[in-house]
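One protein chain is absent from this view; the other protein chains keep their places.
Right, subunit A next:
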Amino acid sequence: MAVETKLPFDKEYIEQFSNTLNEPNWMRSLRLQALEQAETLEMPKPDKTKITRWNFSDFKHEYTTGETIPSLQELPDVLKDYFDQDNLPENLLIQRNHTVAYAALKDELKDKGVIFTDIFTAMKEHSDLVEQYFMNNAVSVDQNRLTALHAALVNGGAFIYVPKNVEIEEPLQVVFWQEDPELALVNHVIVVADENSKLTYVENYVSSNVEEQTVANIVEEVFAHNNAKISYGAVDNFAEGTTSYVNRRGVAYDNATIDWALGQMNEGNTVSENITHLIGNGSTSKANAVTVGRGTQIQNFTANIVQHGKGTDGFILQRGVMKEKATTIFNAIGKIEHGGSGSNSEQESRVLMLSADARGDANPILLIEEDDVTAGHAASVGRVDPLQMYYLMSRGLKKEEAERLVIHGFLAPVVSQLPIESVKKQLTQVIERKVY
């Protein structure tokens, strides 16, 4: 199979797409420029995974609306598991195909100046603010061919802005539901916590396409300004037919915190990179990620915390369970830049293999350019401990049940980090479904 290098979309198509959305000029020109760049840029090269034959260019893209959801009591079946009917979220956005199906934000938060809306509405209503953050300081358009393609073809996303000194206790939740099985999701999320603010954000990616082949090209940019704190949770659950590229990037300034809890439960091939730049002194980040690989899916997860400021703290924790013929590569990179004195960097990657045909690899990497720092890493790829199984079974648990407990226990350090109880429960369900 020859690799298709010609882009499936031309300038006219992009212009028309942008006009349909009635976008500001800056976005239209950014798209067109990105399209040009995409022609010459190279594909990303994730360490130890060859993606040259993966489908990232053949998909349906045209603007597709989705039916609105009048109330959370009438949720479509696909989404029912995502919510606890007794404890429905008050701040919620549901994107169905390319349009908003449901949107709610507490008045109190609106009054405080919180912006919680889809990316296209934000471009119209807060054009300058979006322009300031859109692929400027975190992910650059020309990082690779897929980021450029992303900029040219963005067809969904959310924009969240929490003003200075506003602390939000309740989570802000977004569900991106790709209902049309052939539709590509080129989704862009921007989360900004201004100085001294605090927020919890949780997102879900959902699709049900098993036979139909499509693409998810996702870029998320997360900014924590001085003294801000962001708790970021996600459950990615694209179906088997979707090939995913997920690029999540964080930038933390002085004494800011960005904590990630990512449930990376896609069923199709996936490349995911989660990079956090600790720019400011005293900034911290925990990058927790969990995955279950099954079937013949191939996944590559890179977590990277780059520590520029003094006295920063970066902690990467990756856990994966591999079954059948799945392949997963974990790359955990801790980097302390020159000048980042007094910083600490830790990585831990562990893979549990449930099948002899599965493949797993955990590569912790430390890159340190400063003397006065502490760092440590741990990695393991192993099977379920027969003595643990013996112990659990000696109490009457059947083999499958004992294995189930060991697996949940193995993933618990990451799952327990998810900031919303219903999402935690839902991730547990997805894990259950993927493991059995």
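Quick note on the criterion: contacts are C-beta pairs under 8 Å (C-beta built on N, C-alpha and C of every residue); 3 or more make two chains touch, one makes a residue touch a chain; residues count from 1.
Heads up, the rule we're going with is that contacts and distances are computed from a predicted model.
For the chain that is missing from this picture, which UniProt protein name fits: "Glutathione transport system permease protein GsiD", "ABC transporter ATP-binding protein", "Fe-S cluster assembly ATPase SufC" or "Ion-translocating oxidoreductase complex subunit B"?
The chain we cannot see is recorded in UniProt as "Fe-S cluster assembly ATPase SufC".
Looking at A:T121, A:N137 or A:Q388, which makes contact with the chain not pictured?
Result: among the candidates, A:Q388 touches the missing chain.
Which one touches the absent chain: A:A152, A:L411 or A:L427?
Missing-chain contact among the listed residues: A:L411.
List the subunit A residues touching the unshown chain?
Against the missing chain, subunit A presents residues 385-388, 390-399, 401-402, 405-406, 408-413.
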